[in-house]
Structure formats: structure tokens, C-alpha cells
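Before any comments, here is the structure.
All protein chains but one are shown at their positions in the complex.
For reference, chains read A and B in written order, and residue numbers begin at 1 within each chain.
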Amino acid sequence: MHSYYEKSARARIDAVVDAASFREILPPQARMLSPHLQALDLPVAFDDGVITGAATLEGLPILIAAQEGGFMGGAVGEVHGAKLVGLLQRAVHGQLAGVVLLLESGGVRLQEANAGLIAVSEVIRAILASRAAGVPVVGAIGGQYGCFGGMGIAAACCTAIVMSEEGRLGLSGPEVIETARGVEEFDSRDRARVWRTVGGKHRYLLGDAAALVDDSVDAFRNAIARAIRAGDRLDLDALEREQELLDARLQRFGQCTDGEDIWRLLGWPEPDRVPLLTATEFVAQARERRVR
Amino acid sequence: MNWQAVASRLFPQGHNIVADDALLAGTGRNGDVVFEVTGSTEHTEIGVDLALAMARRVLATVRNHPGRPILFLIDTAGQRLRHRDELLGINRYMGHLAKCVELARMRGHRVIALVYDQALSGGFLASGMMADVCAALPDAEIRVMNLPAMARVTRQPEERLRALATKSPVFAPGAINYVQMGGIDSIWDGDLAACLRDALARADGHDRRSEEGLERGGRVLAKPVAERVLSE
Partner (left out) sequence: MERLHFSFEGGTRRAGKGPRIVGVVASGNLEVLIEPRPEVSACTIDVNTAAVGFGTTWEAVLRDFFERHPLSHVQISINDAGATPAIVALRLDQAVEALE
């Protein structure tokens, strides 16, 4: 089975890294359980929903983490966040090509509220500290739960993001917006509209995802390795350029009410066909029709 | 306390901060130190436009005023919850703001933040929580999400979450709980100018929050777990 989407976090790591190269750091038998979930009499996971370790990827030495969406939607609690922080801090010391984050998370684990919020903030700082030390951090998004909340911000702080069409990346999930502002603002059950708003293809066309791959572990592996090798820039020139890009985005697309409006402005003659294209067809046609 | 009162107490030597819609912008003088000031007011929701505006001010400071410290004054009801902001990629706008703050830090600017009313999740993560020192006024509140949405996502009744928020430090929104957990450095009261001066002197660019959570007893696993992953 080659689908990235269908695999558990553990299986994704095994499939993405070089065969037999993965060594888990702080494995489940260490039993670093969430005290907050226990206090609420909720189920716990031995690895608190995130697997961390060292491996090689196409021969490149990396650190890698994978969030398990099936456990609490991959949401980040105190222990989960601390594992990611420790891994990123470890990156600063070793001879590493990069850190790979297989992201699948609703963001802050609400059941851990304040502890979860601080944890996500520490992860964001640690991602940027790793990059500042010269170790790129590559995020991959392609699971059922997507990447939202504070982890959506963390993803945007990565060197690059690889997404499949199935992946979703945003800040507030459609359910949260619907609850706060009503179904007219965002109907969370309109799946097609959700994907046109936060899905992988849309993010790739906006330039927020560096690569759009099909739902296969091999495709993810190749794109992640390529992103690691592509290098990293976190300096004033790069951020001033990003400021201009994001400003231009508001000028150009600020009045759009749907992904299709944006794609039409980018030059797609039949924007409604975008969801129907395979990843390969889509990427080929997107060459001249996406923001870089 | 409104932002004008906060600003005059922080900057007894004067300031020229103005509110442009809900965006705060200007400089303030504390002793002989000039601070670049930005932030938000009126419990505003931070959307793509405001996040970009704050980032612009941070980058301008780095470009034009090397070494000048930056102060975020924070009062926000969280990220703007609108389809438009998600469509345009608000997570990236927030990430960009966070990166700009990190760049400022890398370039030697000290970044201080003060929650003077309330702060929620998204916008706070990208601004105040990126600071070297993030402080709060005594009555400030910090939340992860508004209660009805939280109830929907966790599938817990609102009353249960409300009850938890009154007795558990993990759920209670008061700034003092965040101090206990290391998420907030300190509560500022009385001589705010002295508090700001003190924070600037202590800011060193290293994220000490998990150490503080352990020392203060409110968040005791974050530091040891990170240490174990770091060293195993």
C-alpha cells in the first residue's frame, strides 16, 4: 500500500526514510504520557501522538517527526510539543541535512489549553532557531486531518512545505469559522469549497506549498529530499521579498470569494477542472499559472 | 486600561503612537531608549491585513533602525474567522510575522510584548509569543479559543469547559496562570516604565519559557521531555 494518506504516522516514517534507517528517540516504552489527559480521564497514547527520531533520506542524515492524526486529531499538548522542541533543538548540534516534519494536526490540543498553546509557540520558535542555525526544516502535509491552528503557522515557518491534493493547510478550520460566523460564512460540509480554500492544489498555486505531489509515499519522499537539497534563506532580503509577495496577493486577490476566482486570475481557462487533474497534469499546467 | 494610558505609563519621556484603525504604530521613549511600537487595539481580530501591517513595521525597523528594540502592545480577540482570510492563506501571513520577529531577534533587536487587555491564539502566537519577554497587565486574559467553538471541537458541554476554566490553571485564562506555566514572563503593575526597562535588560533572545514553567511549577514536563529528546 503506497498511499501516504492511509498510513499511520509510524508507517509514514518507515515508508519515507531509507530502509531500516530509522531510530526512534523517546520511544513508546518510555511512557511519556500526558498528565493533562489523565487528569481529564481521557485516553492517552504512549508516544503522546508524535513519533520522533533520526534516519537517513536518500542518504541524507535527518531528524524526523510524524504526528498521528488519529490520536486527538494530531493536536499538540505539553509532551507532544516538547518532543518536537527537543528534536529541533537537537538539529542545532548535529551534522544534519535537515529536519523533516510529517505534519497532521488540528493545532493546540484544546484539552490541554494553555499548556498546548505555549507548546505550539515553543515549536514555532524551535523551527525558526533550527533554520537560523542553518538546518532547513521541511514540512509535509497529506493526511486526513490536515494542518491547522497554531501548527498552520508552524508550517508556514518551515523552509518548504510539500503537499498532496488530499492535504489541507490553514489556520482556522471550517467548523470553527462556521460555529463563530454561521454557515453562510463557511459551510464546513461543502467539501469541494473547503478544498478550494485550503487544499493542496490551492496552496501550491498561491505559492504556499513548494511542491504538489500525488498521494504516494515515494512522491513525498522525493519531494522532501529535493526540498532539503534546495537550501534555505532566512534573511532581511528574503523577508522583504515575502512582504512584497504577500502584499501583492492582497492587491490581486483580496476581492476574490472562491479559489476558482483566484485560479481564473492566474490564467486557468477552466478553473472548475483543477480538482479533476492528476497531480502530474496539474503541476505541468501550473508551471506558468502559479505564484512563485 | 486603554492603550493610551498604557503608552503614557510605559513611555514617560513621550511617544507618538497612533491608532490607525486597530493597528498601533509609532515610537516611544523610555529613559534614553527609543522603542518601535506596534500592536492592536479594541479586541480586534487579526486578519491578513493587520498581520501584514505589523510585519511591515518590524521589517522597516530592521532595515532602518539597527538595534532598536521593538514593543508589541497586544489586545486582540484572536485571528479573523472569515473564509476570505483562509482563502488568502492567513496562516502564511501569521507565519511571515513570526519570521519577521525572529529576523529582528537574529539581527540584535530585543523584542518585548505586553498583553494589556486580551490575547487569543493565532495573532498572539505570531506576535507576543515570539517576543524575548512577553508580559501582561494584572487583569489581562489569554485564551486558546472562544468557548462555543471549543465545545464543538472537543465535544464537551460549554458548562463543563466554563467550570474547568474557573478551577484549573491549565484552562483558566488569567495571565497569572500563564506566568505559572512560563508562558508569560511577569505581570506588570505600578511603574510600567521600570518594568519595561527591566525587561529590556533581561531579554537575551533565548527561549526560557520551558525552564520557567519548570521553576515555577506550572508546566513541569516540557523542559525534561525536550531535554531527553535532545540528549538520547
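Points to keep in mind about this one:
Here is the rule we use: a residue touches a chain if its C-beta (ideal position, glycine included) is under 8 Å from a C-beta of that chain, and two chains touch if they have at least 3 such contacts.
Worth saying up front: this structure is predicted, and the values here are computed from it rather than measured.
Partner chains of the missing chain, restricted to those shown and counted over the full complex, are A. When the whole complex is considered, the residue among A:V44, A:I62 or A:V99 that touches the unshown chain is A:V44. Screening A:Y4, A:F22 or A:F71 against the full complex identifies A:F71 as the residue touching the chain left out. Looking at chain A, the residues touching the absent chain are 8, 10, 27-29, 41-47, 49, 68, 70-71.
One rule holds for everything that comes next: only the chains that are shown with their structure count from here on.
One simple way to say how far apart two chains are is to compare their mean CA positions; for chain A and chain B this gives 24 Å.
Partner chain B is touched in their complex by these residues of chain A: 25-26, 30, 32, 35-36, 39, 52, 78-79, 81-83, 85-87, 89-90, 93, 106-108, 110-122, 124-126, 128-129, 132, 148-150, 152-157, 169-177, 179-181, 185-186, 197-198, 202-203, 206, 208, 234-236, 239-240, 242-243, 246-247, 249-250, 253-254, 256-259, 262. Those residues of chain B that touch chain A in the complex are listed here as 48-49, 52, 55-56, 59, 62-63, 79, 81-96, 98-100, 102-103, 106-107, 121-122, 125-126, 129-130, 142, 144-146, 148-150, 152-154, 168-172, 177-178, 181-183, 207, 209-210, 213, 219, 221-223, 225-230, 232.
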